[in-house]
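One protein chain is absent from this view; the other protein chains keep their places.
Here is chain A:
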Amino acid sequence: MAARTFEEEKGYISKETNEKYWVNEGFVPNMKVPGVFYVNDGLRSLLDEELQNYCDRGNVGGFLPAVKQLANVAALPGIVGKSIALPDVHSGYGFAIGNVAAMDMSDPEAVVSPGGVGFDINCGVRLIRTNLTEDQVRPVQEELAQALFDHIPVGVGSQGIIPTTAKDLEEALEMGMDWSVREGYSWVEDKEHCEEYGRMLNADPSKVSKRAKKRGLPQMGTLGAGNHYAEIQVVEEIFDTAAASRMGINRVGQICIMIHSGSRGLGHQVATDALTSMEKAMSRDGIKTNDRQLACARISSEEGQNYLAAMACAANYAWVNRCSMTFLARQAFAKVFKKNPDELDMHLVYDVSHNIAKIEEHLVDGEIKQLLVHRKGSTRAFPPHHPLIPVDYQFTGQPVLIGGTMGTCSYVLTGTKQGMTETFGSTCHGAGRARSRSNARNKLDYEQVLHSLKSKGISIRVASPKLVMEEAPESYKDVTQVVDTCHAAGISKKCVKLRPLAVVKG
């Protein structure tokens, strides 16, 4: 079949509203449901550009454009409703990052795909509030940034400073945040304000390979590198006073801490192991996909079940990891302000996961169905009164934490009823790359990037400065546009905007 032109490809895309487009069946072979993407005009042009380049080079070489990936996911066995792309979507391994796909658990053919979760399983964001204000922090900003840097191990190959034995790791993999609470690294109240209460109950450490555990053991309680960070942020704007006040955020200028991190080498290894075993399962069960990267296995198969049990362990690991860093951040603040973290009101506002697959109940064509919802680069955003969100947020909807990129702003959103019906209760996760990592390395100079942060009054501590330009704001989409699109589309609601005062990175 001859490659289609860009104009021909565009014929498959139809506009519903200014923020919502459909990718109709036929865009790629075997689509079982349509695709849908949420973008505004500015973000749309980025997707078009990608698709145009792909067409111009005759559908060969380079990476698949995100829209094609979205449609390929719509061709996976067992998918229901639609394959959804959020405004921060960009190409990833198999699935685009910023893609939601729900598989029908009652369909024996339905699959689970590690590509739909991502390599950094349960990568996520947590926000800790304080009762400090910008005026109190400004004078000690550098000292505070240094204290965080001195407490939290960061960077490629960094090792944790919380003593952990192999037995501890096994327990942590099984118990998740319950382990942190038991050992005293976490406050009891933290657990309430964490997605899944910080523990996936189907975790089975015996399904995690020795290699994965070996990678995970020394890294527990480390931030890692890449786009992960710990930031001291200040509340810049409050859009929804009532909801923000439920979260303990009640004034502009209030200081918060955001931690963005995941399951480190352990999660990566779990994903790699699963991809290998699933390739075999695919040929055995005769599962066909449009893209080799979309390796998957039937949910009910041994490979599928093993992956879900191991993924749950990696998710638990990531929560323990974020809890340990919360413990360290609380210590750093306590040291600088000479008050205990209780006095500083350092409560967890919420903790979200944006790389995970979970079994949830949703209404599909008026019928309640059990679905395996893959969220890759997408955050769960449940509406008010959903039974799975904490009692404190029953009237506001689930808080959704959107981490910006180094030096730009971050947001707190809340889940909406419309999001529940349209996107399986999901919204965006961050800015999303506009520029690939290698492209960024070629075009940006790290000294320039660091200098521009300093000129904005942001303290920065980086373990590997040369990797900074990969994460520079210029490499990413504008997070405000991403968030505004989700707000306008109604799939989540803006609540608070934060800007950074200090950044600690790998």
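Following the convention adopted for this analysis, a residue touches a chain if its C-beta (ideal position, glycine included) is under 8 Å from a C-beta of that chain, and two chains touch if they have at least 3 such contacts; residues count from 1.
Note that contacts and distances are computed from a predicted model.
Candidate names were "RNA transcription, translation and transport factor protein", "TIP41-like family-domain-containing protein", "Actin-interacting protein 1" or "DNA replication complex GINS protein SLD5", and the UniProt protein name of the unshown chain is "RNA transcription, translation and transport factor protein". For the chain missing from the display, the contacting residue among A:Asn40, A:Ser209 or A:Asn250 is A:Asn250, taking the whole complex into account. Interface note for the absent chain: among A:Gly61, A:Pro139 or A:Pro163, the touching residue is A:Pro163.
Only one of A:Pro153, A:Gly226 or A:Gly407 touches the chain withheld from this view, namely A:Pro153.
Contact with the omitted chain, checked across A:Phe119, A:Tyr229, A:Phe327 or A:Tyr446, is made by A:Phe327. Counting over the whole complex, chain A has residues 146, 149-153, 158-163, 181-185, 188-189, 192, 218, 222, 241-242, 244-245, 250-251, 327-328, 331, 383-385, 391-392, 394-395, 417, 463 touching the chain that is not drawn.
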